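Beneath this line is the structure, given in structure tokens, with notes to follow.
One chain of protein is taken out of this complex; the other chains stay put.
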Amino acid sequence: MSAAAEPILTVDRLSMRFGGLIAVDDVSFVAQRSDITALIGPNGAGKTTVFNCITGFYKPSAGLIRLQHPDGRAYLLERLLNFRVAKVARVARTFQNMRLFAGMTVLENLVVAQHNALMRASAFSFAGLFGLKSYRTAESAALDKAHYWLDRTGLLPRADDPAGSLAYGEQRRLEIARAMCTDPVLLCLDEPAAGLNARESAELNALLKFIRREHGISILLIEHDMSVVMEISDHIVVLDYGVKIADGTPEAIRNDPKVIAAYLGIEDDEVEKVEAEVGL
Amino acid sequence: MEYFVQQLIIGITLGSIYGLIAIGYTMVYGIIGMINFAHGDVFMVGGFIALIAFLALLAIGVTSIPIALFLVLLIAMALTALYGWTVERFAYRPLRHSYRLAPLISAIGMSIILQNYVQIAQGARVKPLPPIVTGSHTLMSSDGFDVELSNIQIIVVLTTVALMVSFSWLVAKTRLGRDMRACEQDLKMASLLGVNIDRTISLTFVIGAALASVAGIMYLLYYGVIDFYIGFVAGVKAFTAAVLGGIGSLPGAMLGGLLIGLIETFWSAYFSIEYKDVAAFSILIVVLIFLPTGILGRPEVEKV
Partner (left out) sequence: MSNEAARSSRTLPLLPALKDATLSALVACGLFFFMIGLRTEQGSTGALEITTRFETFAMLVALVFAGSFLRTLVFGRGPIPLGRAIPPSLARQVASASRFAAPALLIFALLVPVLFYQNRYLLDLGILVLTYVMLGWGLNIVVGLAGLLDLGYVAFYAVGAYSYALLATHFHLSFWICLPLAGILAAFWGVLLGFPVLRLRGDYLAIVTLAFGEIIRLVLLNWQSFTGGPNGISSIPRPSFFGLPFADAEGSFSWTFGLEYSPTHRVVFLFYLILALALLTNWVTIRLRRLPIGRAWEAMREDEIACRSLGINTTTTKLTAFAIGAMFGGFAGSFFATRQGFISPESFTFGESALVLAIVVLGGMGSQLGVAVAALVMLGGFELFREFQLYRMLVFGFAMVLIMIWRPRGLVSTREPSLYLGERKT
């Protein structure tokens, strides 16, 4: 799918242990630039842990996570601490259980996302305190960007309402819009389609394709909804019990017996039997 | 050497009192994850009830000290437990699903209420009580310096040990203890499995308050004075003890209590008595910053 196969994210032998529990065990995969890469697997497979390692919320026990910007600069994400992954390496994310600023308005949510740019423009509040022109220009640019994403996500009429008052599907879209307002290079979505109905799910697909097509943003997503995954992903990585069991195009994954086994819950020895049957 | 041993005895006595209070903090924190800021004041209320009950018993003609003390213990434990129950029922239970700082603010309000309630009801002046338990034993002596072990110190330490043993038994072996441990692991899951959450939490407060009242009695007997303000400083120190030992851990609370008691005593004895509270508060800050899980606590993983 991608025009030039060039990796944006390289996860190399990533492991994460919590005490005695190994949540992620020696996982490696590559996400190509401008691709939509899906991370799938049964519950408890360690998908969100991988996400938290990539986005700086956990410090991995071992492994390298390399992010390559289009301009050639590279970042080792496991060395950047929490907010720096978003600020410096420009990785944006959403959360499985949504973390909106519920008491603030939809518009404010999107402006907060542009905090770092606005902070610089306001000269760390001094220019802003006295309403200097440079800051007002920056603020209106921020509002324009917010306006753009509100329009794209169909939230324009709700701009001045508290984020907590939105319907569930709208909140999901707002979280994506908020992540996009940070101008990311890589967008990580944790189950964006969870709880959406069929129509909303289709709209989400369109939105993600739009983001990838028009903005050239690479997307990494965790998803349970196979209709979403199979339709929009260019590349799928399958995890089970913290281990990568498959990696490939949707076509290849659909027919991979190991994946089928993991999802249907077949015992290990039976997997071999299944594998033998399909002639692996 | 003698001076050191003497300080050790004082430190252990003080540490026992802090440890008993610390259990209340650590249990409540373990189960509902809140700092019961009013717990120090519950301890103070316990001391006051004991004082009044003791005087009332004397007034109605109970002159035998052991009988009086035993009755005081029963009355103070029962009534302070009732205070603990009321505090939880009134100020904390309605907030169980509120936002995260609400219970703490409510607890601060409750602490203000208890302090001012006692101040209004019993007056702001310190209440002196003549020594009830007297007598002491000289353990060793040299150069005219006697190492004294007083009867009251023996009582304090023995009572603490007895309470700790029975309380550990309660947590480890009884149905209530099992419910408490279940709630500590996962409140929602425990409720799904048929644990009566409200009852368990109530009982946690009741037990914590009863233990604090024993600490209150011992404080009263040991120091012989009490006022409405003792709960604040003792509360902060006991909380420090709970954090130092590892909040949520019962042996940790006792260990932390002993450590805080010893540190405070030795600090006063060898450095400066004026700054003994500064030492305790500084330890609190240092422990929270550098060792937030305490000595025996479990590390917490941030849930994203």
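Just so it is clear, A and B label the chains in written order, and each chain counts residues from 1 on its own.
Here, a residue touches a chain if its C-beta (ideal position, glycine included) is under 8 Å from a C-beta of that chain, and two chains touch if they have at least 3 such contacts.
The model shown is predicted, which means the values in this text are computed figures rather than measured ones.
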item	value
Chains on display which the left-out chain touches in the complete complex	A, B
Identified contact with the non-displayed chain, of A:Ala31, A:Ile65, A:Ala86 or A:Leu220	A:Ala86
Touching residues on chain B - with respect to the absent chain	34-35, 45, 48-49, 51-53, 55-56, 59, 75, 78-79, 82-83, 85-86, 90-91, 94-95, 98-106, 108-113, 115-123, 125, 127-130, 232, 236, 239, 272, 274-275, 277-278, 281-282, 284-285, 288-289, 292, 302, 304
For chain A, residues in touch with the removed chain	55-57, 82-88, 92-93, 95, 99-105, 107-109, 111-116, 118-119, 122, 124-125, 128-129, 139, 143, 146-147, 150, 156, 159-160, 178-179, 182
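Keep in mind that, in the parts below, only the chains that are shown with their structure count from here on.
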item	value
Gap in Å, rounded to a whole number, between the CA centres of chain B and chain A	48
